[in-house]
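My questions will all concern the structure given below.
With one protein chain removed, the remaining protein chains of the complex are shown where they sit.
Moving on, here comes subunit A:
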Amino acid sequence: MGRHKSAVAERPRRNTVLTTHTVGRRRFLTYLVAAPLLTLGTEAVMQATSSSTPASAAVPSPPSPEDVFDIGEALKLAATPTMPLVQLEVGADGIARLQMPRTDMGQGLLTSFTMIIAEELDVPLDRVEVTHADARPELLFNQITAGSAAMRTFYEPIRQMAAIARARMVAAAATRWDVDGASLGTDAGAVIGPGSLTADFGTLSAAAAALDLATSSIRPKDPSEWELVGTPTGRVDARDIITGQKKFVMDHMAGTAKPALVRRPPTIKGAVGEVRNAAQVRAMPGVVGVVPIPTGVAVVADTIEQARQGVNALEVDFGPGPVDGESNATILEGIKQHVQPFAVPPLGAATVEAEFDWAPACHAPLETECAVADVRADRAEIWAGFQAPIVAQQEIALMLGLPQDAVTAHVVAPGGAFGRKCFFEPATEAAQVSQALGMPVRLMWHRTDDMRHGRQRPQNYHRIRATVVGGQVVAYEQRVSAVALEVAPGFGEILTDVATSLPPRAKNTVGEKAYSQTLFLLMVSSPYNLGVYDRTLAEIGNGIPTSAYRSVHCPTTRTCEEIVLDEVAALLDKDPLEYRKECAKDAAAAAVLDEVARLSGWGRSMPEGFAQGVGFHKESKTLTACVVELDGRDPQDPRVTKVTMVVDAGTVINPSGLEAQMEGCIAEAISLTLTAGLHIENGLPLEGSYSNYDWLRMRHYPKDSTVHIMPSTNEDIGGIGEVGITAASGAIANAYATATGIKPRSFPIVFPVDFEPFAPGALPAPNLI
């Protein structure tokens, strides 16, 4: 948006700071560039949205709050005031460094940040070092990774920072050589002058920092000049990953911090009472300590295996938890009772009505919950895969009785997160145990506990009615009722902070709602014109621990809508893909849907038992359309055989990263729509490992799958980390319906208990060879 650029140019602040730094034994001058303060053009966003052309064939729906002001805008707005505290440094060694106040959980932020800096500064990728910043409380709301907002927030500031840094290098060289800066160029980390003059950025860094340079007219490169951004680029940490050098949480302090596991109650959040045999367990081989904590009893040992044996030997008086006796069925009955009624349809209207439910799911990142803590009398260090490190630092400091600045919270790239690491229970537990024993510990959740006691994607239920008059949907009502979603600590404060800054229409809508309602309204919107549009969420808190799961409410809420849309199309005897084009609000939708139709061979004849299905979605400014082919010959063993995904994410930084995120979202959709869920029984999920929880394997991911990126039609940055699940999920459900003749209503579609659950409480032993 041009408006953002001019705001950048007019309001620079705190551009340079001359400082000295010590890195290792080298002491050198560094040169820092902070992002100019951005002023968000929220009114421009309003106008742009309001002027979008409604499709002619459908009854227009007014813009939803998400259309006007989505979660990414909220996070960007909250981050803006402290953006000048994020700095790019160019050292005397010619390396550009930036401590990124976001967490790369696999979604590729380290790579995208590195690419943008390299592009604008004109340095090779390997002369840029982007690392995870420790918790920096002065950044306030600018250190939380959620809502697919990181790149949307940082794209302009880091471009501008790097462009200013490059301009300073040029100006410093011009002064040194006494030539006109306009005659100089830059390439590969050096300023290139007339004749054979070259000067490495490292040699210019000190002079560049000392310059008095007007920066208000400095602009980043025009995208047409990009040589790196927009080009498929491998992950910057790929070599570390494939050689085993990348350090995950439990790899930190491996030689010094003792491993720990926790004995947890036999039901979710069960009360933890007396330990009857602590001395006996303490005397077991390798066991170092037994520490009761509020969530269970930790056993610290020389090895994880000895801790596991200690955990299993513990005799603890556990008490009841909040959901003892509850099961998926009883919870579903409970949430159904809170569904609000529909409005009465007009006389003579046809309706499509449907009920849906989704089982709870677990995030199941491959790295289980874990943290390393070294708590001393006067200070503490914590290593964990924090998505929100500032709040973790605050709360752990409070718990330990230490000043906040005495606690260092190191952000370690987690082995997957998917929303789970907005919370930080293992860091709290590790700190408790380390403090109690006076030694550093590496505390890990066993996989079985990770699935059974971890936070869940809340179980949810939907009742939908589409009212059809004169061949068009004139009203769409969706009543969502769910186990309450716990909004991550720190996230609610952000929403409160930005609430007063919201544009009027959005403020009126979300101002009075609870945080999770706000999240619902700022994330979920229909991409269609369906007349009077009314979607509400009712939540029931029952004590089950929950957390946002990648794409939060969209994959459930909107997949149901995608199914109903197909059923409306059938009622109207229309092709479902063409019908989506008729109804789409967004002018760019038709191109995305046409492209997916063309690339997928939409409408081709399929053998008996096979079918195509389509889904379409808009989230975080990104459009996705997906066509799948599904083998439904055995309705209890459906297989997705082909996926064609088309995505319009605006300006794309790294096409390889975008494709990877779409592939990950396809994997989510296949798993969560078809097979992956938790069976809560007597207050505890039965699933206790990947042998029970049906996350897809290699054979379930279709060999014939393509992701196609639309050429960007605007300069906006769309979110990419989670936006691809819903279109794929809708396409899978619709293909299943066509292939089998069975209307999908309960998810995951195939959900038997076809395993022998592990006994509650104990941690399963391997079958050793």
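Here is the rule we use: a contact is a pair of C-beta atoms (placed from the backbone, for glycine too) under 8 Å apart; a residue touches a chain by one contact, two chains touch by 3 or more; residues count from 1.
Convention: contacts and distances are computed from a predicted model.
Student: Among "L-lactate dehydrogenase complex protein LldE", "Protein ImuB", "Cobalt transporter" or "Isoquinoline 1-oxidoreductase, alpha subunit", go ahead and choose the protein name stored in UniProt for the chain not displayed.
Tutor: So the chain that does not appear here would be "Isoquinoline 1-oxidoreductase, alpha subunit", according to UniProt.
Student: Can you work out which residue in A:90, A:117, A:218 or A:250 touches the chain that's missing from view?
Tutor: A:250
Student: From the listed residues A:182, A:344, A:377 or A:698, report the one that touches the chain absent from this view.
Tutor: Touches the omitted chain: A:698.
Student: From the list A:666, A:684, A:720 or A:737, pick the residue that touches the absent chain.
Tutor: Touching the chain that is not displayed is residue A:666.
Student: Using the document's definition of touch, tell me which of A:152, A:447 or A:679 contacts the absent chain.
Tutor: Among A:152, A:447 or A:679, only A:447 touches the chain that is not shown.
Student: State which residues belonging to subunit A touch the missing partner chain.
Tutor: Within subunit A, the residues touching the omitted chain are 105-108, 232-235, 237-248, 250-251, 254-255, 259, 285, 302-305, 308, 364-368, 413-418, 444, 446-447, 656, 660, 663-668, 689-691, 695-699, 701, 703, 705, 763-769.
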